[in-house]
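Before anything else, here's the structure in question.
Here the complex is missing a single protein chain, while all its other protein chains stay put.
Chain naming follows the written order as A and B, and within any one chain the residues start at number 1.
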Amino acid sequence: MSSHYEAPIRKPLILGDKSYHDISNDIARPVETPPDKDWWIAFSIAMAAFLWGLGCMAYTLGTGIGVWGLNKTVGWAWDITNFVWWVGIGHAGTLISAVLLLFRQKWRMGINRSAEAMTIFSVIQAGLFPIIHMGRPWLAYWMFPIPNQFGSLWVNFNSPLLWDVFAISTYLTVSLVFWWTGLLPDFAMIRDRAVDPFRKKIYSLISFGWSGRAKDWQRFEEVSLVLAGLATPLVLSVHTIVSFDFATSVIPGWHTTIFPPYFVAGAIFSGFAMVQTLLIIMRKVSRLESYITIQHIEMMNIVIMITGSIVGCAYITELFIAWYSGVEYEQYAFLNRATGPYWWAYFLMMSCNVVSPQIMWVKKIRTNIIWSFVISIVVNVGMWFERFVIIVTSLHRDYLPSSWTMFSPTFIDIGIFIGTIGFFFVLFLLYARSFPVVAQAEIKSILKSSGEKYKKIRDKK
Amino acid sequence: MVLNPDVNVRGRGVMEKCSLCIQMTQKTILDAKKDGRRVRDGEFQTACSNACSDGAIVFGDINDKESKISESNKNDRAYRLLESIGTKPNVLYQVKIRNSKKV
Partner (left out) sequence: MSSKSLHVLFDDDDNLLDAVKEVVKNKIYINEVYTPFPVHGLDKAMKLKPTNISIATFMYGCVGFTVAILMMNYIMIVDWPQNIGGKPSFSFIENAPAFVPIIFELTVFFAAHLMVIT
């Protein structure tokens, strides 16, 4: 007897009097109806930003990295800050899909599809940066160990930059695969409802002939579990490897062992904040408030609060160890962060990342949509500044005072960043209208246990 | 470009990092290879080691255990820039001998 029982104390995950058919209708609606004016406005703004960024990238490609604000001392600035920021954002999606699946948290089902989409799109943005920050991006294939005519000149496997290449490629492809396998039954649903033959053809193609046979479902569940099991260590390892880009160097402020856990916690922190931003908008616009409930928002806020606290602990640890170690280079690095020419960035970072999530201890705030939205934006900004502080302040003043210099971004640096934000939203907006944004097959399987109507019936007994 | 076609220079006068006269070094290695022998100690010369008549700059093969540069390396007077980080740069300096009874 399959048990559809869930304890009455748990808040319902699907609100309203929804039946299976309602779920199909609600989720297919944005896909089957033409977009409204708001969507077009958002899309044009995002497209404009994207095209501007594309132009800036083309200019960089044609003229050289000299058009950026980098110099000999500060060899990495906005490019790597943006890279780490986007990769960090991407991690939340995999966490929601994979880790919460392994922990059997049903509340993931309303949000996992969009969170995974966000992961894929942000890792695409992240992947742009290693390529455009090369002086000769057309030689990017040299990063791969392919036998060649230069006496078979190979890549250096000792280098964390190369580990990054493998890690990000693996992460992007595995996330894509995880997301797509989850989408197969949902595409099939749209295919089966489709009346227009062109639409039907496309959706049949991308659903890979999904038929809903019991054997298919058995394989589906097992593949989901295995991929989740593989993706979980992947989340941890990928951002750890990104942190190794810094931790394996000798620069004071970078060469610390706290970087791997600190970066992973920071990634989850900023990722959940971005998911929050996107979902709060999407649930309103696509009228999915019954599936992405206040309960979901609250749970995500709790995660943001916890990971924000971990990040705060890491900051304090860094400061303590810098003092306790007695290494003057390390001590100066942190003194410079707080009181040097970039002190304003440091204080922005501290207030956004440490102070703001703490107000989520108050239940009223973490269940309030406006506050959640505001805090999610604040956290995203704060995390960008964290990466900026780590990279630029450590580089602009390291061991030899004769090399100390300042960094300021050019409009190309800023343009490329805005372009990636535009590209991200272009992708996300397109996704919202052509893909089912909630995992409707999974939601249906929990309707009887966690749907409001059914809970009411059960609890009345 | 004018004086030595091997060395790539900037269009205008810009100071760059010392390249350890890589073109001269490579020529020394290739000459030795053509003759089928190892590079002799003292054969490696850079522009600065050539120019200094007092022998204050020595350039050599640190893998050659008998070369002058290896001896200088083992000498107590040898130190490198930011030695405590452990990057072991290829340029080493010697501490100045100050007026003392022990030399």
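As a working rule, a residue touches a chain if its C-beta (ideal position, glycine included) is under 8 Å from a C-beta of that chain, and two chains touch if they have at least 3 such contacts.
Computed from a predicted model, the values in this text were never measured in an experiment.
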In the complete assembly, which of A:P12, A:P30, A:G93 or A:P185 touches the absent chain?
A:P185
Determine which one of A:T63, A:Q105 or A:Q218 touches the chain that has been left out.
A:Q218
Of A:L205, A:V226 or A:L400, which one is in contact with the hidden chain?
A:V226
Touching the absent chain: which residues on chain A qualify?
1-4, 20, 24, 145, 151-160, 162-163, 166-167, 169-170, 173-174, 177-178, 181, 185, 189, 211-215, 217-223, 226-227, 230-231, 233-234, 237-238, 240-241, 244, 440-442, 444-445, 448
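Quick note on the criterion: only the chains that are shown with their structure count from here on.
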Calculate how many whole Å lie between the centre of chain A and the centre of chain B, each centre taken as the average of the chain's C-alpha atoms.
50
Within the complex, chain A is touched by chain B residues 82, 85-87
Over in the complex, which chain A residues touch chain B? Could you list them?
250, 399-400
